[in-house]
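The other protein chains are all here in position, but one chain of the complex has been omitted.
Going by the order they are written in, the chains are A and B; count residues from 1 in each one.
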Amino acid sequence: MKKKVAFYWCASCGGCEEAVVDLAEFLLDALEQIEIVFWPVAMDFKIEDVEQLTDGEIFASFINGAVLLSDQEEVVRLLRRKSQVVVAFGSCSHQGGVPGLINTHDRQDVFDYYYHNGPTVQRNGNEMPTPTGAKAFHVALPEYYGKARPLNQVIEVDYYIPGCAPPPNVVKDALLQLLSDSPPPRGTVLAGAHSLCSECPLNETKPPEGFKIKQFVRPSQVTHIDPDTCLLMQGLPCLGPVTRSGCNALCIKGHMPCTGCFGPLDGVRDFGAAALSFLASLIDSNDEAEIQRIIDEGLPDPLGTFYMYSFPGSLLNEVLQKGRQKARAWREREETVEAQTTENQ
Amino acid sequence: MDTFEPKIVGLFCNWCTYLAADLAGISRMKYSHNLRIVRVMCSGRIHPEFVLWAFRNGADGVLIGGCHPGDCHYIEGNYKNLRRFLLLRKLLEQVGIDPRRVRLEWISASEADKLKQVVNDFAETLRELGPFGTELPEEPVLDIHPKEEAVS
Partner (left out) sequence: MKQGNGTVPRIGVYVCHCGTNIAGNVDVKAVVDFASKLPGVVVAREYKYMCSDPGQSLIKNDIREKNLNRVIVASCSPHLHEHTFRHATLEGGQNPYLFHMVNIREQVSWVTEDKMSATEKAKALVEAAVYRVRYHEALETKEVPVNPDVLIIGGGIAGITAALTLANAGKKVYLVERDYSIGGHMAKFDKTFPTLDCASCILTPKMTAVKDHPNIHLFTYSEILEIDGYVGNFTARILKKPRYVIEDRCIGCYVCVEHCVYKTPKFPSEFDEGLGLRKPVFIPFPQAVPLIAAIDPETCIEFKSHRCKKTCQEACRDLVGRDAIDFTQREEVVEVQVGAIIVATGFKTFDARRIPEYGYGRYPNVYTSLEIERLVNSSGPTGGEIVMRDGRKPRRVGIIHCVGSRDRNFNPWCSRVCCMYSLKLAHLVRERTGAEVYNFYIDIRTPGKGYEEFYEKLMQEGVHFIRGKVAEVTDWTITPEETGKLVIRVEDSLVGVVRRIPVDMVILSVGLEPRDDAEEVRRQLNISCSSEGWFLERHPKLAPVSTFTDGIFIAGACQGPKDIPDTVAQAGAAAAEALALIDRGSVELEPNIAVIDEQKCSGCHVCIALCPYSAIAFNEEKNVAVINEALCKGCGVCVGTCPSKAITQQLFTDEELLAEIEGVLLV
């Protein structure tokens, strides 16, 4: 009997769907073994079709995108119940991804930007979409949470296929591993075990005595990139050393530094912090003012540089959440005390 | 109303700032009780993650103490710490955390006075700033459902 498989997308760009299509002939071969039961982007199944399946009837659900809206949460919870295996597919689902950077903004600000202040917005009146529906169409809209979550913050996840988007070779390998008789242990990220440097063709251009970095440059600032020298040594903030391998250094081969879409290696608790630490350590200066200058000129956006794909699931985000909780608790306590004092008076 | 007492995690190098803290004790100097010291061999050992972890677990401020420039017991571990510190501070500022919550001080083994002054001053700054997170904009609490477990 063919294994039932589902695909779903949450807050994503659609690239991950392309990644499935990119499997090309392999997908056709795979269809000998699998049967797709849900794939909104390509096939006409409805939620009701999934609801009618028994729990655990789906062998594997591949879910891409971060969870940003209430309907997404609803569907992934449903898929979790119906699936034996849930695979977070692509960076957004794996770590929160680019949409996850929305978490650093206020929910209302985002709304205002998209519906009022954005340079491309032209509207009349002050109508805003609400969960209860826009007046003209009487369509119920899902709730916008304002915070994107990686899949494993919403449901239990069994495997991760990293990448923005996962390249075909990684997806193919992952599928083969999952379908094999001895699948990898749950929780595995289905890509390389070492960092990108281990498979990067430019790794051997690093001198045996190591290297330091005099200044950082952004790809847009350089007129010439030496294709035969490690990009990091040229000052491009390549995150290859801290990023999981598996992509065969696709970006590097295109002369672009790694931005870290495959996420951290096992044992790294916070991708951004690890990236920040190694990159800062390599700065070739001991002078405080000069170091600050190198940082300000070359790394003007540490959040975007180090947490481009990993913010929602990061320790940094947890820090902010805990901070808000703590501040809230303190405020509430102070209010209570104040109320009591007033009462006593 | 009771005042807020911050928790400060001190990440001190074994050879300079930790010894300064010992000397402060030997000299019976009294300073703010808010400091909790964790010893590392060199400030160069300190990973930015340690600072995040401290905030994650309830610290209101993190004080990193190392040897003066040029004085590192391990030649230049303190500079490596400085590089990470400056970049980390920029990141924290970018996400809305008050940069005064992380402080890097070069305190040599003999500078018990400086240690005392820095700790008292830092505690005072943090008392003014309030609990960690106060500076972050308030956000509505998401009604998070419990995580959906796998069917077994």
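Keep this in mind: a contact is a pair of C-beta atoms (placed from the backbone, for glycine too) under 8 Å apart; a residue touches a chain by one contact, two chains touch by 3 or more.
Keep in mind that this is a model prediction, so the values were computed, not measured.
Looking at the whole complex, which visible chains does the left-out chain touch?
Even though it is not drawn, that chain still touches A, B.
Looking at the full complex, which residue from A:Val37, A:Ile161, A:Leu175 or A:Ala275 touches the chain that isn't shown here?
Touching the chain that is not displayed is residue A:Ala275.
So which of A:Ser70, A:Gln153, A:Ser198 or A:Gln321 would be touching the chain we can't see?
Touching the chain that is not displayed is residue A:Ser198.
Could you please point out the subunit B residues that touch the chain left off the display?
7, 9, 15-16, 19, 21-26, 28-31, 33, 36-42, 44-47, 49-50, 53-54, 57-59, 70-71, 73-77, 80-81, 84, 108-111, 113
For subunit A, which residues lie in contact with the unshown chain of the complex?
194-198, 203, 206-212, 240-242, 245, 265, 267-268, 274-275, 277-278, 281-282
Just so we're on the same page, only the chains that are shown with their structure count from here on.
So in the complex, the part of subunit A that touches subunit B is made up of which residues?
55-56, 73, 76-77, 80-81, 84, 86, 104, 106-107, 145-147, 152-156, 158, 269-270, 272-274, 276-277, 279-281, 283, 285-286, 288, 291-292, 295-296, 299, 301-303, 306, 315-316, 318-320, 322-328, 330, 334, 337-338, 341
Can you name the residues of subunit B that touch subunit A in the complex?
Touch residues, subunit B against subunit A: 1-2, 4, 47-49, 52-53, 55-56, 58, 69, 76, 79-80, 82-84, 86-88, 90-91, 94-97, 130-134, 136-142, 145, 147-151.
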